[in-house]
Every structure is written in C-alpha cells, then in structure tokens.
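Complex shown without one protein chain; remaining protein chains in place.
The block that comes next holds chain A.
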Amino acid sequence: MAGLELLSDQGYRVDGRRAGELRKIQARMGVFAQADGSAYIEQGNTKALAVVYGPHEIRGSRARALPDRALVNCQYSSATFSTGERKRRPHGDRKSCEMGLQLRQTFEAAILTQLHPRSQIDIYVQVLQADGGTYAACVNAATLAVLDAGIPMRDFVCACSAGFVDGTALADLSHVEEAAGGPQLALALLPASGQIALLEMDARLHEDHLERVLEAAAQAARDVHTLLDLVVRQHVREASILLGD
C-alpha cells in the first residue's frame, strides 16, 4: 500500500506501538468445565480459544498407538467470521492442516510424552478473530490449556511473530503489517532453556538481518512468557485458596 507507513520516522508503528512492543495480552484458563483443559487468549484483536482432551485411550484405529509415548493430535480451525471476508471452510483446508501439523510439532517437543505411553492427547484450537499473529496466539492458548489439563510439560511454550521493515525488526505483527508483504517469522520458544520449538518463515530475508529479527522475536516471546506466567500463577493460587490447606 503506497500511503501506509509501517514505521514512522519517530519510530511509531501503524497502531502507535514501538518496534519491539507487544500488543495487550489477556488470558483466562479453565473456561470450559467439560474439557480436561481449556484456555482463552486475546493478543490485541486476535482472539484464540484452545481446548485439550487427554491423555485418554486412543479412539479409532488402535494401530496408531505408540508403545513408548503419547500421540499428540492437534486440530486448527478458524471461525468463518474471524477474518474480514467470510471464510468458506473453517477447517480441513490446506492452511488449517498445515497449522495443525506445526502445532503438533511444537507440542510434541514440549509435552513429556514418555510419561503417557499408548494414550492420546487432543488439542483443538479455534481462532475467533484473526488480526495477525494467529500461530502465536494459538500456541500461547494451547500452552495454557495443556497446563490447565495437568499434562506434564518441559516448560511453557511461548510464541511470537516478527517482521523486518526499514532496517528495524518489528515484534508481534498485526494483520496490516502482515499484509504489507514484508518478511515475517514465527517463533515458538521454551523460555527457561531458550530452546526453539518451532521456527517458521516463508518469505525472503537477507542472511545478515536474520540474527536481528530472530532476537526481536525471542525477546517478544520471553515477554509473553512473563505475562502467561502471571496468569497461571494467579489461577493456581486462586484454586489453591478455594480448596483450602
């Protein structure tokens, strides 16, 4: 878009944020009583809901059971009303399948699957409103939901997107910034150890800039971790008080 300035001279982005600033994050755990674990997250205008069932017996084909670990099954779905134009197919299309696969890779790295052989863990994520950074919001919501279900994980999985405009790395891209066509990167991180669970980029970025963009995404993911950590501690504290000592 010709007239749209993604980064002004004073260093402000389209929505008034600085280059490394995140959008406002609000999250809640335990939103559904009937699921084993559930969570809802809002990152700016992106809203995602995650529901976890498991670990439970493998339904369907018994042949898929792994003798030494749990099977992690992820499904991504975006509501028909989530984008500007009404979406025809909420799930089952190519992008949703790819997202599901990426989520599965991310969570297989973080969940301690060796503790639950021959069982299955289902993670369902739905995007209610998509305003950029949908993969990141899904991963963050799913982390909270998995924690709510009491499934053992190595660490939190915190994700954030990052882009590169005018020599500056931007963190947590909104839809406007994503649609502008620049390079964008999605990073899922295990904050305590700094290990990367998933790194995804499908645009062209010069090798020299990669380091900076990666660092911006990593710092943003660590900031997300600080917030999610607070949410989980608050939730655990409240439940602990209600249960009594």
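Here are some notes:
Everything below uses one rule, namely that contacts are C-beta pairs under 8 Å (C-beta built on N, C-alpha and C of every residue); 3 or more make two chains touch, one makes a residue touch a chain; residues count from 1.
Quick note on the criterion: contacts and distances are computed from a predicted model.
Hidden chain, UniProt protein name from the list "Sodium/potassium-transporting ATPase subunit alpha", "Dihydropyrimidinase-related protein 1", "Coatomer subunit epsilon" or "Exosome complex component RRP4": "Exosome complex component RRP4". Of the listed residues A:Arg18, A:Arg69, A:Lys87 or A:Arg118, the one in contact with the hidden chain in the full complex is A:Arg118.
Set against the missing chain, the residues A:Leu4, A:Leu101 or A:Val236 yield one that touches it, A:Val236.
Annotation for chain A: contacts to the undisplayed chain at residues 33-34, 36, 54-57, 112, 116-119, 147-156, 190-193, 229, 232-233, 235-243, 245.
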